[in-house]
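To start, the structure itself, in structure tokens.
Note that one protein chain is taken out, while the other chains of the complex remain in position.
In order of appearance the chains are A and B, and numbering begins at 1 in each one.
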Amino acid sequence: MHYKTIAELSLALQQREISSAELTRHMLQRIGRFDDRLNAFISVTEERALAQADEADRKIAAGDAGPLTGIPIAHKDIFCTQGVRTSCGSRMLENFISPYDASVVERLQQAGAVMLGKTNMDEFAMGSSNETSYYGPVRNPWDTETVPGGSSGGSAAAVAARLCAAATGTDTGGSIRQPAALSGVTGLKPTYGRCSRWGMVAFASSLDQAGPMTRSAEDAAIMLSAMAGFDERDSTSADRPVDDYVGALGNDIRGLRIGVVKEFMGDGLDAGVATSVQTALSEYERLGATLVEISLPNAGLSVPAYYVVAPAECSSNLARFDGVRYGHRCEDPKDLEDLYKRSRSEGFGAEVQRRIMIGTYALSAGYYDAYYLKAQKVRQLIADDFRRAFEQCDLIAGPTAPDTAFRLGAKADDPVAMYLSDIYTIAVNLAGLPGVSIPAPMSAGMPVGLQLIGNYFDEARLLNAAHRLQLATDWHRQNPGGF
Amino acid sequence: MSLSSDDVAKIAHLARLDMPSDKAEALGRELSSILDLVAQMDAVDTSGVTPMAHPLEVVQRLRDDAVTEQDNRDRYQAGGPAVENGLYLVPKVIE
Partner (left out) sequence: MQWETVIGLEIHTQLATKSKIFSGSSTAFGAEPNTQAALIDLGMPGVLPVLNRDAVRMAVRFGKAIDARVAERSVFARKNYFYPDLPKGYQISQYELPVVGEGSVEIVLDDGDVKTIGVTRAHLEEDAGKSLHEDFHGMTGIDLNRAGTPLLEIVSEPDMRSAKEAVAYAKKIHQIVTYIGICDGNMQEGSFRVDANVSIRPKGQAEFGTRAELKNINSFRFLEKAINFEIERQIEVIEDGGKVVQETRLYDAAKDETRSMRTKEEANDYRYFPDPDLLPLEIDEAFIADVMATMPELPDARLARFQSDYGLSTYDADVLTASRPLADYFEAVAEIGGDAKLAANWVMGELAAALNRDGIDIDASPVDAEAFGQLVARIHDNTISGKIGKEVFAAMWAGEGSADAVIAAKGLKQITDTGAIEALVDAVLAANPVQVENYRNADPAKQPKMIGFFVGQIMKQSQGKANPQQVNELLRKKLS
């Protein structure tokens, strides 16, 4: 039953072929059996999951069930979950039991989803390989010597290995889409502001966005329907109605204009990935869509701009971790400065410290204009590029990542090489647009992601296009062996 | 752009991170390589461009002035590393 999508499981639950309790136990058993090899989970909340499953079964029996009632899912450990450790992949929060639930957690709980546990991630979502986690790296189920991508690597691996029906992720520079691509699942980053950031531990506030990681576009639509919506606790939350994502899935895509970014199809793209993406694009043509070449002339500057904006915001967002009110505190601080410096240096790993340092530098007196302000201007140029592109097309398509999953440790000592894994995803965050990565044909036995980018709040069309491709192909139905 | 160990030490202090000198040198090199990447931005002329602070062009929403929070001190302090009599304790602050 773990091969089923949410849509299929929901049907089985409604028709009483299985109960949520059975399904939940089954998934918990799979986590117990396989997670030693993947390290996808930081916490497994068995008791809570079974209680939620019983509750779901009662709702189903009462005929009061929605599409997510009784569906076992996992949350990235960046979402605050009341009474459950919320570690953010960091030693800093090793003992942090959140006193409240994130908005996304609340919404999924209200929709009846069952929480199996919290998934592993790059520390404070800073990484593209899941190797920066204090709780050890996550392994890619397709080849456990390779990385699953990051920072939502635990969620990607858990969904790919069928340890949960779906998982939540967050995406600041590609952290949902890149691991989705490397692990062979569907991952959606909605428009900035579509999902509330309340209770999501902040990395870079103007870029962070929560989204679903699933086995299909249809499942992503179901998850997003529950996750999205206005939240008055988040000033940046979009106060506009949520579209009928599931209802829009069946729309015809004939005549859809798909813009292919010429800058994304050239140098730096692995040949196997390029072929795979071309195959997917040809399939769209076969389905009646039109391909148009478009240009994003400033997209090449997205990585440089991002590595100013994101670290700058992170250096400030992570200042609250000071060993005073919660989180890691060093032993016997001799004075205040010692408390701060040792607590933070012991609590944060190397990559987090690197980014705090870069961000602190970029904001410091005398450098603000040259770095931060300059990056905000480049960001504007990138957003303008997209605006112009969407005058020529309805959606934009290209590769999600330049390569398939790389070996553990391959880029660990070269931060800049690691940063370039997000070269095709970062521009989308800077502009605040929605993007989805869906499986394209495999390359040399490893998953490849096709990235589709939509206009602001055009998630329905994005998911519709993804779904139509998945109806016509079985690329998203591939399963890694051994799980 | 290259950062000296002194620069690194200064930034580390602003960010309240411990920075032993052996670590500072290696980190200085890593940070410099990141700044080289960042310097690619210099290739584009941004004069006259409005800096973009937010992806969406919306304005701040205002909430009503109402007390909606109760006292949850015990729950919020349950995981506190050093709490006494309802206060968070830190090494003596000298003024």
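Annotations
Note that in this section a contact is a pair of C-beta atoms (placed from the backbone, for glycine too) under 8 Å apart; a residue touches a chain by one contact, two chains touch by 3 or more.
Here the structure is a predicted model, which is why all the values come from computation and not from measurement.
The absent chain, not drawn in this view, touches the displayed chains A, B throughout the complex. When you scan A:8, A:234, A:270 or A:346 for touch with the missing chain, the hit is A:234.
The omitted chain makes contact with just one of the residues A:202, A:228 or A:242: A:202.
For the chain left out of this panel, the touching residue among A:313, A:351 or A:459 is A:313.
Where chain B meets the chain that is not shown, the touching residues are 10, 13-14, 16, 53-54, 58-69, 71-73, 76-77, 82, 84-93, 95.
For chain A, the residues in touch with the chain missing from this view are 79-80, 86, 88, 93, 96, 98-100, 102, 197-202, 204-206, 232-236, 312-313, 315-316, 318-322, 324-326, 336, 340, 360, 363-365, 368, 372.
Keep in mind that, in the parts below, only the chains that are shown with their structure count from here on.
Centroids built from CA atoms put chain B at 23 Å from chain A.
For chain A in complex with chain B, the touching residues are 95-97, 99, 192-193, 206-207, 232, 235-236, 238-239, 298, 300-301, 303-305, 307-308, 315, 319, 322-329, 333-342, 344-345, 348, 353-354, 356-358, 360-362, 364, 371, 373-381, 383, 415-416, 419, 430-433, 456. Contact residues of chain B toward chain A in the complex are 3, 7-8, 11-12, 14-18, 27, 30-31, 33-44, 46, 49-56, 58, 60-61, 63, 72, 75-76, 78-82, 88, 90-93.
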